[in-house]
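All protein chains but one are shown at their positions in the complex.
Chain nomenclature is as follows: A and B, assigned in order of appearance, with residue numbering initiated at 1 for each chain independently.
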Amino acid sequence: MLPILAKLFIYGVLFLSLVAALGVVLLPNIFHAALCLVGTLLGIAALYLALQAEFIAVVQVLLYVGAVMTLVIFAIMLTHRIGDMTIPQTNKQSLPACLALFAFVVLIGGLLLKTDWSILVGTGGSVASVNPPVDTFMLGKALLGEYVFPFEVVSVILIAGLIGAIVVARKD
Amino acid sequence: MVTLAYLIPLFPLLAFAFLIFFGKRFGDKSAWVAIGASLLSLILSTPFVMGAVQGQIFVHHFEWLRIGSALFLFGFSIDALSAMMLFVVTVVGTLIIIYSVGYMHGDPRFSRFFAYLSLFMASMLSLVLANSLLMLYISWELVGLCSYLLIGFWFEKPSAAAASKKAFITTRVGDIALFLGMLLLFFTTGTLELRNLNHEFLAPFASQSKVLTLAGLLIFGGAVGKSAQFPLHVWLPDAMEGPTPVSALIHAATMVAAGVYLVARSFGLITFFPDALLPIATIGTITAFMAAFIALTQTDIKRVLAYSTISQLGFMIAALGLKGYGAGTFHLMTHAFFKALLFLGAGSVIHGTGTQDIREMGGLWKKMPHTTFTFLIASLAIAGVPPLSGFWSKDEILVSAYESGMPIFYYLLSITATMTAFYMFRLVFLTFFGKPRKEFHVHESPAIMTIPLWLLAIGSALVGLPGSPWMNHFFQTFIEGSHGAEHAINLFVMGISVGLGAFGIVLAWLLYLVFPAVPEKLGAIFKPLYLASNRKLWFDELYQATVIRGWYALSSALAKFDLGVIDGLVNATGIGNLRLSDIQNWIDIHIVDGAVNGVGALTRGFSSALRKIQTGFVQNYLIISFIGALMLLFFELRK
Partner (left out) sequence: MLIPLEHILIFSTLLFAIGVYGVLVRRNVVGILISIELILNSVNVNLIAFSRSNALDPVMGQVFAIFVITLAAVGATVGLAIVLALYRIKRTVYTDEINLLKW
């Protein structure tokens, strides 16, 4: 009984994330869209938990929901005239975009369903249990061991981005 | 020990980084950083050049990228050709940087200028040292960038800004060709390494001669852009908007020679698939002849030199196309010296008089003795007066043209050599001799400018000797290595070339000093010819009328379709389809009629669709590229 409930719960969360994602791109009020993005991100964090990637889930909540979203909402507040509902919020290419993306989804989805994933996930056909879950300790060791060079590169990029953002946004 | 070669381009790069960040604070002293860096490069490269002269080849590399089975190596290789370029770039570069201290004195962006020069030195040196076409391409783009920055150095002048854009965009055409050539080469042979471009390695690919001939021609296309060959030569004369030391270093001695270097580098590829040789020789000869013809009537001192550069580059390319490997590279080296000297001398004249118009000069020799004398040496060298350097190298080229079995090349190049002597001495006589035509407060340039002039003058006089019969054609055996041919002196060609050179000089003397009224009359008599030359054969106007006007017309038509673009695209495709089905209907009834109408309609549908793509609206571009990616995905999955 319990696994079925858990399964239902996860599928529900995924569905709600998608609905929220649709809200992100469709809602005319950009502020509401940003709030919807928070919903999507939280749903994805829940998915990470379900996949036993706890650290990533926490990072997702902290970094995205905490920091990035604060920034976005900040930017929305700073650039007013946005709440003005009389301005159309989408441009005129939604129909071709819809068609192209529909084609994309059909193409990729068909490919995904046709592929035999049992090589990757074992005969059970489901994620989990194949690899032991990665704990934070392993992750930390990998980040500062095997992946220390990309790690350093990313930190340099972070600093460069930080300085760049300050320089660009500064009033002079 | 060998790894020291990595430091050769590194020092100028460090100087660039230092100057771009801290240069302003150091003011006039910042020049010494650049000079020090290039001196260090010069000193460091000496043992490598020496070693290469003794026949050694220095190679060092490490694994850079591994994509699938393809391996890209990062590193350098110094063989005879690289060593020669290394020598030219470091020696001429250092002298020109020293000269710039005097020339750029008092410029508000003084330190920025030396930062750019250092960056140029770094990229040019890494271009010369590169061990693979990929690395060469990276440096190739970098020198292009430096050229752009330095042509537009005085960007307050609209003409300089326009010239820098023109140079950048025109050479880009060649760069795309080069890139395509590299792709073809890579997909056919699986390598981009320069040492693999020899006959032994290419032998298994002999069956793919068409593709590889095309690859060779496309690589040559890169050289056409960079070395300002016909029909992409139009950028070089405008590039003279930059400061004169830049014209000397980048647009005469080194960067434009990079195209010749590239062709020499891929010589193994080109000679193995010899179908490419004839187009190369033809383009080189056309360029040499045409540019010399235009140079005859130009009145701006730097423009004469610019066309002269184009013409000399044409000589080198023609030599390579006529299998004169040693001749072309030899001329590359000697030309770097005397052309740098000519430009620096012109810079000294401009510095002293404040004008670039040779019609306003005259009689400068009394007031600028150093400049006059060194300029004279360089002019004698380029005119091919023995025993100066230009004589030996030009003679080699004429010999290879003479022995190529296609006399037309020999005749055209000989006429060009005569014209060269004529326009150079026209320049010399008008500038330095005769009576002053306008009063100037002329002064000789400071010692920091004249000393490099003298050093280059010594170089221009002497660098030809290693290739002369007096030293047993030492240079040619050095550069051609084992696959060099026998070198005999062709006294007939030599005599003719000396005679033609002397004829050109005497003609210039007669026309411009003895009977100064005659040239005007001659110009009136041969008016069409005079106009053609003076207007640079209308190349700029031609491109303006065709390429640029067409582009403007296209874009202004596109501008009208700002809205509803993608809808229009979909509709147009629909219309196209409709027409297509119409055709199918019609073919049953009137086959010929239907086909004719259908083709017309299809063309119209297509062009109206294409017309609407260019909107200047970023999300349109995005959706188009997304659809393109989707199509690629689709076809890839279809396989």
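Simple rule for what comes next: contacts are C-beta pairs under 8 Å (C-beta built on N, C-alpha and C of every residue); 3 or more make two chains touch, one makes a residue touch a chain.
As the structure is a computational prediction, the values presented were derived from the model and not from experiment.
Participant: Which parts of subunit A are in contact with the chain that was left out?
Facilitator: 3, 6-7, 10-11, 14, 17-18, 21-22, 24-25, 30, 33-34, 37, 40-41, 44, 47-48, 50-53, 55-56, 59-60, 63-64, 67-68, 71-72, 74-76, 78-79, 81-82, 87-91, 93-94, 97-98, 101, 104-105, 108-109, 112-113, 115, 117, 119-122, 124-128, 130-134, 138-139, 142-143, 146-147, 150, 154, 157-158, 161-162, 164-166, 168-169, 171
Participant: Please give every residue of subunit B in contact with the chain that is not shown.
Facilitator: 616-619, 622-623, 626
Assume only the chains that are shown with their structure count from here on.
Participant: Counting in whole Å, what is the centre-to-centre distance of subunit A and subunit B, each centre being its mean C-alpha position?
Facilitator: Those two chain centres are 50 Å apart.
Participant: Which residues of subunit A touch subunit B in their complex?
Facilitator: 91-93, 95-97, 100, 103-104, 107, 111
Participant: Per the contact definition, I'd like the list of subunit B residues that touch subunit A in the complex.
Facilitator: Touch list, subunit B to subunit A: 563-567, 569-570, 619-620, 623, 626-627, 630, 633-634, 637.
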